[in-house]
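One protein chain omitted, others in place.
Right, chain A next:
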Amino acid sequence: MVNIYLLLIFLPMIAALFILLINNSNFRKAIVFLMSAVLISASIYSISQGDRLLRLSHSLNFALEYLITFADYFLLAIIFLIGTKLKNKLISLLAILQFVFMFVFEFKVGKLEVENIFFVDHLSFIMLLLINIIGPLIAIFALSYMDEHEKHLHLEKSRQNIFFAIIMLFLGAMNGLVISNNILWVYFFWEITTLCSFLLISHDQNEESIKNATRALLLNSIGGLSFVIGIIFMYYKSGTVALNEIISSQDSSILMIPIAFLALAAFTKSAQMPFQSWLLGAMVAPTPVSALLHSSTMVKAGVYLVLRLSPVFIDTWLSKIVAVAGAFTFVSAALLAIFQSNAKRVLAYSTISNLGLIIALSSIANVYAIYAAALLIVLHGVSKALLFLCVGSIEQGIGSRNIEDMDGIKYKMPIVAFLTLLGSVSMLLPPFGVLITKWIAIEVSTQNIVAMLEIILGSAFTVVFWTKFIGKILSDGKDKNKIEKFEFVKHIPLMTISILVVLVSIFLIQFTNTFVVPFFKSSFARYSGVSSSNIKELYVKDFFGFNPVVFFGVLIAAVVLGALIYRLFKPKRYVPVYMSCENSDNFGFRGEKDKVVPFEFKNYYFETLTNEETVTLIVNVLSMALIAIMFGVILK
């Protein structure tokens, strides 16, 4: 039984080793396809087993404990060496500090016995589904993308073996992170994801990618150090390092200090303000990396940790501040997204913004807030994976990731343009689920007025930057030559993810009842305060007396039908746009001596009002102040 969980963690790592050693394209493709099949079926099989706490046989447990302890030190040593190689003293220093703290702690405390190795509940299931379905799909997409990518770079020897090995390692580590019960193991897998993200971001080995990867490593090392301090405090305050015991501890008020440190670690991993810069820099990496970091792995580790620990600190002053900090990231990232003309940066800010909302929702004491947080992890993960892969395809197709260059993309790359449209619509409009979580967010945040104001402003900003983005994808362009060729390995993963985007929204209520409600019951049951608001049953039939999918489904169907009937019965004539009748097509007008003067219209980016640097500076200062307040509140 326990083997399935070991398999989820260690099989991808073993596969990574094979991929690394045997640098052969066909072999690699075979392994990636095989691992995808294994991971998807293994995760579904493990879910069918239900909630459980698992212990290993004594000898295996003993061996694994030692293996992970030593691997942990080894990992820190590697990060230290990377720090020295990059001549970044701060990274080395942070690695040494983590090493020393960890070593002294384990030396003083002696052997930390955690009886149950794996703590698998419905939150783990949600994460496992996300990691093991979206992750492999991105890996399959990467097979064709990386071939194309390396063709552009003119490498002598393919470096794809390293790339796919790290991706496999990454997936294994993420699986370990979400099912480990020992918080030291969680830390170990946490550090692996840090290292993997560094390696993936720096994959192209040019100046910019190394610079941005260094920043990612530095910021995540701060989080790592905060994690270690959190663990040490946790042990001294509660006497345990087992997650299941921590979240069911009766006297949670003494745990505020460790929780604050762990929350800070989560902030760095989830790229919350003021740590957002590493995720923005991460887009220099090949697109599948961005898709992976933004959707199912890495950033989701941070929000997972906050949601996991939420039962301990919810409804305390700390949770109120964390909610304000999360909502602050929501509004400021949405604001910054308005200034962006780079499609990937828009998506990156949107990710940061949504992660902020997840963190805010995780710390609002209301049953629907927790539901919305868990749902948004999935909804955002699926949509964002699709969007990043689409923008990556567009970039390879038209040679630009600038939104202004996407005029007429619907003619040039119809499939990808349609999928991009679907992805961005799913982030903004009904009948998709993200909207429902935003709606819940405003309704539940009324108990925290500061967070509420932030969410109000943030949702207005969100409408603006998505509408600009969607408008551009649909816009007309002069060049109508189709450049897209259907490629199986490239388009099938895209289409699969887009089907998932639709399915998750259609079955949102069923999904909530199957996964989110049991998670809530098992983790938050003892908090009567959380579910007090006239809820007789935790299972949802609808959201606030409203079945969103039926409602919006019927609505949209009616509109489309109406428009179709209208088109059939009303014959129509096509004309060029209005330019005082001085034009023959949609792209220029007749000027002096009938010379055609082309015109173009760019989106507004509000450069005259303010700019990204100023806003970033202000929000960084404010968010640092919030973090200071967060720690100030818990100091006794």
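To be clear about the criterion, a contact is a pair of C-beta atoms (placed from the backbone, for glycine too) under 8 Å apart; a residue touches a chain by one contact, two chains touch by 3 or more; residues count from 1.
Following the convention adopted for this analysis, contacts and distances are computed from a predicted model.
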Task: Protein name as given in UniProt for the chain not displayed, "Sugar ABC transporter substrate-binding protein", "Aspartyl/glutamyl-tRNA(Asn/Gln) amidotransferase subunit C", "Acetolactate synthase small subunit" or "Respiratory-chain NADH dehydrogenase subunit 1" - done: "Respiratory-chain NADH dehydrogenase subunit 1"
Open item on the list: Using the document's definition of touch, tell me which of A:V109, A:A525 or A:V559 contacts the absent chain.
Closed with: A:V559
TODO: Would you indicate which residue among A:L34, A:A63, A:L90 or A:I442 is in contact with the undisplayed chain?
DONE: A:I442
Open item on the list: One chain isn't shown here. Among A:L457, A:I492, A:V596 or A:V633, which residue touches it?
Closed with: A:L457
TODO: For the chain that got dropped from the picture, name the residues of chain A it touches.
DONE: 407, 428-430, 435, 439, 442-443, 446-447, 449, 452-453, 456-457, 459-461, 463-464, 467-468, 470-472, 474-477, 544-546, 555, 558-560, 562-563, 566-567, 570-579, 586-587, 599, 601, 603-604, 608-609
